[in-house]
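Moving on to chain A:
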Amino acid sequence: MDIIACIKRIPDTSEADTIKIDPSQMSIEKGSLVFKINDWDEYALETAVQLKERTGGSLIAVTVGPKEWDDVLRRALAMGADRAIRVDQDMVAADCHSVAIVLAALTRSLPYDLVLCGAQSEDFGCGQLGVMVAEMLGVPHAALVVGLQEEEGKVRVDRELEAGILESYTIELPALLTIQTGINRPRYISLGGIKRAMKKELQVMSPGELGLTAEMLAPQVKLERLEFPPRGKEAVLIPGTPEESAEHLASILQSAGIF
Partner candidate 1 sequence: MSSVYESLVEIVGGEHVSTQAEELYIYSFDLGTTEPHRPDYAVAPRTTEEIQEILRLANREKVPVAPLGGGLSLAGLALPLKGGISLDLKRMDTILEVNEKSRYVVVECGVSQGQLTSYLERHHPTLMHSEPGAPPMATIAGNMAIHGQGDLAHPYGFNSDMVNGLEVVLPTGEVCRFGSCSVSTQWYTNHPLPDVGLFLGWAGTTGIITRVSMKLFPHKSIVGAGQFVVKDENLIPEIIHKITHTEMVHDLVAYSQAIPPFSSGLHHLTINLSADSEKELAFKMELIFDDTLGHYIRSGDGGYLGFNRGLQRPQVSKTSDWRKGGGFEYVGSIMPVETYPDCYRRGREISEKHGIPYTVLGRVIGMSHAMMFSWTYAFNRADPETMDQAREALHETDDLVLELDGAIWKPGTYGQKLVMERMDPNTLNLMKKVKQLLDPNGIMNPGNWEVS
Partner candidate 2 sequence: MPEILVVVEHRKQRVADISLQMLSKGRQLTDEAGVGLLAVVIGGGAGTYAEELAGWADGVLAVEDPELAGPLAEPSQKILSAIIKERKPLLVLMGHSSFGMDLAPALSVELGVPLVTDCTGVSL
């Protein structure tokens, strides 16, 4: 089965308070941030690698982004992708629709039975890209997939709905699936693995090579401003020994007119 896995590079913000919005209020300060593969995409990659290990065929990891995005493709190659392609276009501020256009154009130029994307990204969290690409390619799709079993010419898929309900489908190939976290356990990518994957091919293309012009990539949705959400309800950490904090709490409750 020939598979294409789309991945995105995002900042590893496990320690939230280090994020600062840059003066333009259009993006965050990159400065000392460290980057990684978007969690959802790592699950999609693991699904793709396991599928390739079971069925043979090729696995191409693709992304749309500037030069520094090569590192996530290296990790994808180390995880098990045969080759990688980067469309050299910085689209961090672009909307999902424009990115979808690029990915759809790239996918059309490659052999594929199945396209796997992460269900959403950790930074913008739109959850639109994969399904948009499917519509553009005219292939059937399913979002939020938590179970996948390949069959002859089709895949059996489980989707995760609210309240833990699962919906199962059989979808004819070629198709596109967006993968939910928890479908499997992504493998660890060792430094040794990354070094060995240096030999694998990482191809860089321009949007032009895919017949895409700047107008075609004009965003439908424009980012106006990035800001921290206003301080909502206040959470106060009451210090001191149990006696002190009890007293403090009592006074707060009294002033709030609860007693």
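What we mean here is this: contacts are C-beta pairs under 8 Å (C-beta built on N, C-alpha and C of every residue); 3 or more make two chains touch, one makes a residue touch a chain; residues count from 1.
The candidate set was assembled so that all candidates are chains of the complex that A comes from, given by their letters.
All values reported here derive from a predicted model rather than from experimental measurement.
The contact partner of chain A in this complex, picked from the candidates 1 or 2, is 2. Residue ranges of chain A in contact with candidate 2, taken from their complex: 95-97, 100, 119-120, 125-132, 134-136, 140-144, 159-162, 167, 178, 220-221.
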